[in-house]
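With one protein chain held back, the other chains of the complex are shown just where they sit.
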C-alpha cells in the first residue's frame, strides 16, 4: 500500500472519524510532500496540501529548515534528465518532446508549490513560507536557489493584472486598518487616531494593492497628502489638529509614505505600478491636481557622509547638508550605475526626477539619524517618466532640476575642500610626526 | 533609437495626443511583441501589452497564425543556451547559475504571455487567444508545442485556490445568466424561461467556478436537481409546469448537466473539484441529502454499437440496449485502460461508481442519436471516491453495482451471439458464393 | 382568557409544535386584527402580523372586501372621543392632553397598518393590500376614506429621503430585470433582447427608485437615450441593430419612457424627483449633455379630436395634426386650469416647457390610435423648472416655445374653420330639412 493510499484510506474509508486523521501526524512532513507531488487525484491532493500547510505552520525553525532542504535537495531538477529531454527535443521537436523538456527542466518543487496552493487560503500561507525561507536560507546557496522557484511562481500569481487597487478610508474594515498600522514602514502610525488623521480628512488618501486570494492582506500601500504647493517638511503633514484642505483646492499630490507589507513578496516590485495608477486615478478624479511628487527620506545620507570622513557633529554640517545630499543622490553609486540610496534608486528607476531638497524636513529621531533631517521631493511627470526610465535603465542617467544640480556642484566643492583639508592635516600630522 | 523608445516617445512625449498613437499601428505586431519582451519598464510594458492585445483581437485568422508562428519560432527556447546553462549549473550550483538555468530553459514566450497579462482584463483575452491557437494550430507540431506554454501558465493562474464558487440563481446578473444559456452543452437551454426553471425553484441549484480576473465569465458550471429517489429520465427534470419539491424533502442531489465554458481553458480540469465542492456544500446545507448521483448521457454508445456491426434499426435493439450499454461502459476501451466513453472516463476518473442504467431516459433527438435514449447514473460516495479514483488510475478498475455488472454480462452474450450469427451468415454467404 | 393570550398560548407553550398553529386559522381574520391592535408585546404582535398577512393574501375578493369593511367601520376614528379629546386639549394644553388628542384623532387602523409592517417583507405585502383596496373600494366612500390612511402612512414610509436610486444595466439581477419588462407601460418591452437594447448600449440608460424594505421591487423607472440632437421619433431609438453612439459624443438626454411599477403606490409622485435626480446625475457624469428632453406620447389627442367633431379618417387630418396637437396641449383643460392631457399635466407640473411636436413619431398601433402618431418633446431646463413650476401651479400658465405657440394658433384656426363648416352644414341640413 502506498503512503498516499494509506493516508487516503485513513481519511476516507473511516469517514467522518476525524480522530483517525491523527495518523497523518505520525508521518514526517517529507513523506506527505512526496505523496502530494505524486498524487493524481485533485481531492486527495487537497487534503494532503491542507495537512502539510498546517503541519508546516506549527513547526519550529530547525524543522522548517529541514523541510526547505528536502525541497532544495530531493525535489530539485535532475540535470541528467533535463539534458536528455533537451537532446530529445532538439533532435526531434514535437508536442511530446517539448512537453517532456518542460517537465524535465522544471524542478518538482514548483509543482509541489502549485499543489499546495489549491486550498482556499493557501496563497497567504505560501507567502509566509517564503518569508521564512528568505530569513532562514540567507547565504545558503541551495536555499537561495530554491527561493527562485517561489519567486518564479509568485511572479505569475501576483501578476499586475490580478492585483486590485482599493482605497483605504476610515470606512475600511478594522482588520485591514490594523495591518496598515502594523506595516507602515516610513513614518510610524502610533495609534488609531493617528491612522484616522491619515485616511479620513478630505485632503488625505491611502491606496493599497490586494490580491483576490488574500483579500484582507494589503500587499503594498501608499499614503498621499493633497496640498497647495509642494511641501518641504513631513511633520506638518502628520500634525494633530491641522486644518484639512478642500480636495478641490489642492494642486499637488504628495506621496509621503510607501510601505511594502509582505516580506514573503520581497523582490516583487508593486511600487511603480501603484504610484502610477494612483497618480492616474487622482488626476481623473481631481483635475486640479497637476503635480505628483514624493516627500521622501534619504535613508543612506548620514552613513555615506560618515564614510566620506565628515564628522556628523561638525558644527558646519547643517549648512553643508543640502549640497552634500544633492551630491550624494546624484553621484553616490551602489552596484554599477545604480544610486547608492535605495529610495532614490526606486523613484529614479520609475522615471521620476529629483525636484528639490529640504533641510529640517523630518524632525523625528529616525529622520535625524538617517539623513540629518533632510528630505527630498521626487517628481513624477507622467508624460516623461517613460523616457526618463529608459535613460536611467540604459545609462544610469539621473534626472534632476537645475537647482538640485547646482546644489550638487556646491556639495562636490565641499567634499573636495574637506578632503584637501584632511590631506593637509594628514600631511601636517605626518610632517609633525616626521619631525 | 530603439523600437521601444520610439514607440514610447510617440505616446508619452506627445502626451495626450492620442492621434499619434496611430503610429504604432504601422509597425507589425511582431515588433511590438519583441519590444514588450525586452522592455524593462512596467508602464511602457502595459501600454505595449494593451496595444498588442487590441491589435491581435482585430486580426483575421491568417494574421493570427503568423503571430503564433512568431511566438513558436523566434520566441522558442534556445537549446544551445539551455544546454550551456545546464552545464554551468551542474558544475557549480549557485543562486546565480540556477537563475540562469531557469531563464534559459524557459522560452521567452512565457514571459511574453505573463507581460501581456498585466493589463486589467487581459486574462480573458489570453484565454481567447489560446482558443484561437487550439483551433488554428491543430496538427502543427510547433504550435501544439506553443500551446504547452499557454497551458503551463494557465495551470498556475487558474489554480484551484484562486477559483471562486458562486451559486447561480435567478438573482444573478443577466450578463452572467446569458452565458449560462450560451454555454450549456448537455441539455440546451432554449429561453430565459427555461433558464429560470433550472435556477429558481427550491429544488434546483446551479453552481459555477469563476476566476477573479474574469468575474463575469463562468469557467464551468453544474446544474443540480434535488429529488426524492434517483431519477431515471431527464425530460421530467426539465419539464415546464412541474411542481417543485421542498428542498428539505429531497434525499438525492442529481448532477444532470456539467458544462465547460471556455474553449481556451481546454485541458484544465475543473469538473472534479466542482462536483466535490458542490456535493460537500450541499450536504452541509441540506443534511437530508444523502446521495449524490449524476444523470449522464452515454454519448459514444450508438457509434460503438454501429462499429460492433449491429444495425441501429434492428427491431430487437431496444430490448438489448441496456445490456449493450453496460458492456460498453465497462469494457469498451479508448487509449490504454481508459473507457472509450468520455463521460464515463470523467466520472470514473473522479472516483464515481456506475450505479444504474435507464432506457428511454433522454427522449431528445440528440439523446436518441447518441445513445438510443439510454442514460446512466454515476454515484459519488464521498467516503469512497478517493479509493476508487486510485484504483481506476492505477489499473483502470471500473466500479459498478452488481446490477450493472449482470447487465454487462448479458450484453456480452448478446454481442457474442450476434458475432456468431454474423460469422455464420458470412460462412453461409461464402459457401453460397463458393458453389 | 383573551383571544390574544389564547393565541399566544397555542403558539408558545406548545413550543415548536407548528401543527398547533393551525388553531389560528379557525379564528376569523377580524379577531386577529383586533387582537393585534390591542396587543402590547412586540413579539406577540409580530406573530399575529405574520399570520394576518398570510391569511389575507390567501383570501378571495369578497373576503378581502369584508376585511376592508372591518377596518373602515370598527377601526375608524370615533368622532365623540375625538371631540372630547380636542376640547380637553384646547382647554388645557399639555403633553398628556395633546397625546390624548393625537390618539383620539388617529383611527386605530393606522396603528394596525404600522403593526402589520413590523415583519420583514411586510411593506411589499401592504403595498399589494392597498392595490386591492383601490381596485375593490372604488366608489365606496368609506373604503375611499380608508385608503387615505394607507396613503398617509405610505407618504411617510416612501418619503423621498428613504428612496434609493439605482441604475439598471445588463448586470442587474434577472429578478429585477424581469420586473422592468413587466412594468414598462409606455413602449412595451417584448423580449429579453429588447430589454438588453435598452440597458446595455453605451448610449442607453435606465434608472429606478427602490425602497430599502422592497429591495427587488422597482417603484418607478425611467429609460433614457443619449443622442446628438433632439429626436423626433421613437422607433429609431428602439430599433434592433442600430449603432450605439459614444456616450461622450451625446449632447442630449432623452427621457423616452417613465413607468410607475406599483399600483399600490398610486398617488405617490416619484416621477418628478426621478427625472430631476437623473438629470442632475447625468450632467455630473457627462458634462457634454446639455439638454434634457422627453419624447412623450400625447395619449389624449385623438379622443379629444373626436370630441371636437373631427373625423379621424378625414383625409386632411395628417396635415392638420401638428396644429391641433399644439392647440390641444396648450388649451384643452381638465379639472380647473390643469391640462386635459395627463402626460402634459405631469411634465408641465414639473416645470418643463413644450419644446417641439413631431408627426409620424410613434408608428406603433397604440401610437396611431392615441395620438395619430404625434409625439412631443418636453424640455427640462433645470435653471428654470422651479420658476415654471411655480407659475404653472399658481395660474396654470403653460410654457411653450414660440414654434409650438404658432402651431397652436394655426390649430385654433383649423378648429374654428371646422366648427364654422359644421355649423354651416348643420344650418344647411336644417334648412334642407326645413324645406
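Letters A, B and C name the chains as they come in the text, with residue numbers starting at 1 for each one.
The rule is short, and it goes like this: a contact is a pair of C-beta atoms (placed from the backbone, for glycine too) under 8 Å apart; a residue touches a chain by one contact, two chains touch by 3 or more.
None of these values were measured; they are calculated from a predicted model.
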{"item": "Among the chains presented, those that the missing one touches", "value": "A, C"}
{"item": "Touching residue (missing chain; options A:173, A:241, A:284 or A:336)", "value": "A:173"}
{"item": "Per the touch definition above, residue among C:272, C:303 or C:359 touching the missing chain", "value": "C:272"}
{"item": "Touch with the omitted chain, as defined above, among C:54, C:188, C:244 or C:386", "value": "C:386"}
{"item": "Residue numbers in subunit A that touch the chain omitted from display", "value": "170-175, 177, 192, 196, 216"}
{"item": "Subunit C residues that touch the omitted chain in the full complex", "value": "4-5, 8-9, 11-13, 15, 40-44, 46, 77, 79, 82-83, 86, 89-90, 93-95, 98-99, 101-102, 105-106, 114, 117-123, 141-142, 144-145, 147-149, 152-153, 155-157, 159-162, 164, 212-213, 269, 272-273, 276, 351, 382-387, 389-390, 393"}
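Everything that follows uses one rule, which is that only the chains that are shown with their structure count from here on.
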{"item": "Contact graph of the chains (line, ring, star, complete, other)", "value": "line"}
{"item": "Chain located farthest away, centre of subunit C as origin (C-alpha)", "value": "A"}
{"item": "For subunit A placed onto subunit C, the superposition rotation in degrees, Cα atoms, nearest 5", "value": "180"}
{"item": "Where subunit B and subunit C are represented by their mean Cα positions, the distance between them in whole Å", "value": "51"}
{"item": "Cα-centroid distance, subunit A relative to subunit C, in whole angstrom", "value": "59"}
{"item": "Rounded Å distance between subunit A and subunit B, as computed from the means of their C-alpha atoms", "value": "38"}
{"item": "Subunit A, residues touching no fewer than two other chains", "value": "none"}
